[in-house]
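Just one protein chain is left out here, and the rest sit where they should.
Per-chain numbering from 1; labels A, B, C and D assigned in written order.
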Amino acid sequence: MAVMTTEKRAVSAPAKAGSEPAGRVRAELRDLQISFRLPDMSTLDVISGISMTVSEGEFVAVVGPSGSGKSTILRALCGLLKPSGGHVAVDGVPVSSPPPGVGFMFQKDALLPWRTVAGNIRVGAELGGMPAEEHEERIGRLVKLLRLDGFENAWPNQLSGGMRQRVSLGRLLAYQPSLMLMDEPFGALDYQTKIAMGKELLSVWEAERRAIIFVTHDIEEAVALADRVVVFSARPARIVADYKVDLPRPRHMRAMRSDPAFTMLTEAIWADLALPS
Amino acid sequence: MAVMTTEKRAVSAPAKAGSEPAGRVRAELRDLQISFRLPDMSTLDVISGISMTVSEGEFVAVVGPSGSGKSTILRALCGLLKPSGGHVAVDGVPVSSPPPGVGFMFQKDALLPWRTVAGNIRVGAELGGMPAEEHEERIGRLVKLLRLDGFENAWPNQLSGGMRQRVSLGRLLAYQPSLMLMDEPFGALDYQTKIAMGKELLSVWEAERRAIIFVTHDIEEAVALADRVVVFSARPARIVADYKVDLPRPRHMRAMRSDPAFTMLTEAIWADLALPS
Amino acid sequence: SASAQEKTLKIGAAQTSAGSLPIIIADQKGLLKAEGLSYERFDFKGGGPAVQALASGSIDMCICAAEHAVRLQEQGLGGKVLVSLLDHHSYALLTSADSTAKSLADLKGQKIGITSAGSLTDTTMRYAIHKLGLDPDKDFQLIAVGRAGAQQAAIKAGVVAAGMFTTPDIQITLGESKDFKIVEDFRTLAYPTNGLIVTDGWLKENPETAAKVVHAVKTALADIQKDPTILTGALKELYPAVRDEAIIKQIVNDVATGAVSKDGVLSQESYTVLDGMLRAANADAKVTAYDDLVVKNLQ
Amino acid sequence: MVFTRTNDASEPTKAGRGSRISSPLPGQVALILFLLVLWELASYYLYNPFWGSRPSLIAQRLWQLAISGDLWMHTSTTLQEAGAGLLFAAVVGVPIGIGLARAPRLARLLDPVIMGLYGLPRVALAPLFILWFGIGLFSKIMMSFTMVLFIFILNVMEGIRTIDKDQLDLMTSMRAGRFYVVWTVLLPAIVPWILASFRIGVGLALIGAVVGELIGSNRGLGWYVESSGGQLDTTGVFSGLIVLMVLAMLANYLIGFMERKIVRWR
Partner (left out) sequence: MVFTRTNDASEPTKAGRGSRISSPLPGQVALILFLLVLWELASYYLYNPFWGSRPSLIAQRLWQLAISGDLWMHTSTTLQEAGAGLLFAAVVGVPIGIGLARAPRLARLLDPVIMGLYGLPRVALAPLFILWFGIGLFSKIMMSFTMVLFIFILNVMEGIRTIDKDQLDLMTSMRAGRFYVVWTVLLPAIVPWILASFRIGVGLALIGAVVGELIGSNRGLGWYVESSGGQLDTTGVFSGLIVLMVLAMLANYLIGFMERKIVRWR
């Protein structure tokens, strides 16, 4: 039903997928090294030599074992963490502080408890430089899109876990970043909501050709949404594989599941992840 | 490959599955009503009339849309929330404060930031009434089981999201509850870790025939682990369906996925959830 | 042999004042020791707390104004002047050197710095203003400023026209700076500025100790009359920070001539002024009779 | 539609929550009356009223003072001094605290100087206060101010250290400006610390005003207390003290009221 090519790369080779869509390179990691120092002066190597690029309009999913360093990489890309070695650049500029146009959705929702749902989303709008008069309308649209109608004025502690996550997503969307770093954005959502949110995300992405780096644990979600799936090994993280997903868009997740090509790709990723590291 | 009977019950009929294993009833909800008062004196009905029982040695999964009231029900069962109507009992005793033997793993990890990984797990051991001399050995075993080796003395803020969740799971296991309430315990874990943890959970459960109520968004996980899957509707929550999962144990998740019976059940639950409420 | 049963007296001082000098001399000359006594001095923030400490039994006696003995009697706690130490007033009103005022009357309508409300300086000002036929509340503003440092600052800053200074602040201020002058000197006024005050209760329980103290202090007072220069040593102990010899000389002179009591007996003259002052402050004050205020059998 | 966390399903761990609606006032008034009666009885049977006066005498005195207008004069004086000092300290101390917390290197440099200044007993500085600020209202306000200022600075600094790092990182990731972060994250997060500072500050501001009145004044409750004390007039002392207590209580009610208005999300 769907045309798909599975491209498996060698671990050591730099990802070339970025250059293929002929888009401008948005994010680049070259030989990235990140380690945390321990008090006994020994070192915990979290990332040891990762290289990858993400081009304009590309949707890259990152999967990998828990604790492998996925969140850490996003932090480095956003300038929240100075790597111990290697090169991090966004739009060609080496990252030292958060680059403009980059939006980061944390794994923890990090909502401001003293702001209502609408207030938390407004943070994104305000910082995204949207004209003030458009805030209300935009927030209203996002609340609806995120299925939070009726909870505009609720405080975060009155929300369920999934609702909090959606508010956090709303804040990111209101910020309108051109490079979105998303750390398990749908982790606390049920399938139906997840699919709905994924659809909304794709429509935003397709309309404006933003670049997205999307960390997830859900392999099917990764394949269903992304152009490329990058597979991390366990700590110290290396890139085990970098798959190009050539399924046609728009994609329908339920339908895809019965597609043997889809299954083959998820199986392959599964096998990569199951490798002892 | 596996023998499976799919039993679909009417929404209004009380779940009978609990009585079938001829076990003692551990947890019982009768016509539960939970609503939150709004300042304008109107009421947000979260649960309107749910009845279900969970028997000794039963593993019940609960799935439902985000914000439908799954966490709320667990809070009521644990005595952290007084329902506005209906009856909640554990081991035949109406719940007013947390009943003995009930362990609750929150959706948020709620780790104590000033305690190390081992220290957080120790909380469970200390409160579970385990003899003090067994603590160290038990904690050591749990750390290994949860794949947190080497991080015993790390502070929670040095852990990844999935690692935090595993520490929280470790605390629950150290508490050795005979009725476990688990709120999306594997939500932040990758597939491989999730499966490993699920296996460990099952082995604990099988060895000691504890009762488990397990909230999850992952339908396959629910079917793979549970004896029964209870499906909630959107808020105000009702029970849409209550499936008995008669797959033989031990179960192998990867293998089950290709089993048509497994697929059928997950498809059925999917369809239930997709119902407009 | 005496040191074996030496009794240590706790003596409170309303503040570090010249009233302590006879006691220090009694100590320095071994007069207390000869009676089998020694003492420990505590400095208080004014007469109020000192008298309250006395009434609570925390201290045995206090170097305070006689008016506090009157107040103790008023409260039914029984206060007596055991020995009079200074029977002239110790304060003078200073103003800045370039002021045109020659006397208190010239300062009418201005602000005068007193140490604190309800204190001796307060009553003294009210008494003096009454004597001028003026009203202390309408014709003047009496401002609680504090001690000499604050008074100097207040005069310097022009926020009060004049302020009350006591010995040795008067001598230090005039000796170290040419910016001040005396506009009204109350030190010529007979007044029971300082005495050793005790409560009736203490007196009843310690009649012998009281007699010994009286004897030692009276001897010290007599010694001062004989040789005022012995004050120098006592001054240096009391005011170690005062080092200028000229100023020390001036203080010794001022204390020896007039201020310090000659015989330790509360004089009728100073009692009369006290009575007048108390009545100036409060028209219907019940002032204890002279005979009830002094300890007769020990005099 | 606005939500509060109160619900008919009140949680057992927050047993007190429901009673927030039922006013605690009657109980408080009863307790205070009870203590007053105890005091009155004690003054008859246990001690000489010279030490602690007696409520009935105090009430009588307060009535006299009220009629003569002195009560209001003294009270309003002290209230102005303490109130202005407290507010001024908040307005100055909170920004300094935030600034120092956000510039840790500067803070560490200034730390000993700040603590040293804080440790200075203001009373001993009376001459300097008079030179700098005169003896009017302003010097008392400054006395109150310097007593309370450090409370705000120190509490705010410590408060900012407790802020969730993720919330700050999130702001950084969205390139939020300095003032935006202060306004959106820092200030709301330290509201409990500021409220605690106000609670602590009320007492200290009153003490500051009273101390200030000792060094250059002819009115105010501190002045009245001191003046009564100098004349061993215990009833006068306690009348002044009682008014000061009442002021502290009222200020506390006001702070509690503000807290409920501001912290609606907890």
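Operating definition for what follows: a contact is a pair of C-beta atoms (placed from the backbone, for glycine too) under 8 Å apart; a residue touches a chain by one contact, two chains touch by 3 or more.
All figures in this text were calculated on a predicted structure; none of them were measured in a lab.
Contact with the chain not shown here comes from a single listed residue; of B:65, B:83, B:124 or B:187, that residue is B:124. Interface note: of A:24, A:82 or A:252, the residue touching the hidden chain in the full complex is A:82.
One of D:73, D:87, D:131 or D:187 touches the chain omitted from the figure, and that residue is D:131.
The set of chain C residues touching the chain not shown comprises 10, 12, 15-16, 40-45, 48-50, 52-53, 56, 58-59, 147-149, 152-153, 168-169, 172-173, 176-177, 239, 241-242. Taking the whole complex into account, chain B touches the unshown chain at residues 75, 78-80, 97-98, 100, 102-104, 106, 108, 110, 112-115, 123-124, 126-128, 150-158, 175.
In the full complex, chain D contacts the hidden chain through residues 11-13, 16, 19, 24, 27-28, 31-32, 35, 51-52, 103-105, 108-113, 115-125, 127-128, 131, 150-151, 154-155, 158-159, 161-162, 165, 168-169, 172, 192-193, 195-196, 199-200, 202-204, 206-207, 210-211, 214, 222, 225-226, 229, 234, 237, 240-241, 244-249, 251-253, 256, 266.
Keep this in mind: only the chains that are shown with their structure count from here on.
Separation between the centroids of chain A and chain B, computed from CA atoms only, is 28 Å. In this assembly, the C-alpha centroid of chain B lies 84 Å from the C-alpha centroid of chain C.
Distance between chain A and chain D, defined via averaged C-alpha coordinates, is recorded as 49 Å.
Across the assembly, chain B contributes residues 36 that each touch 2 or more other chains.
The set of chain C residues touching two or more other chains is empty.
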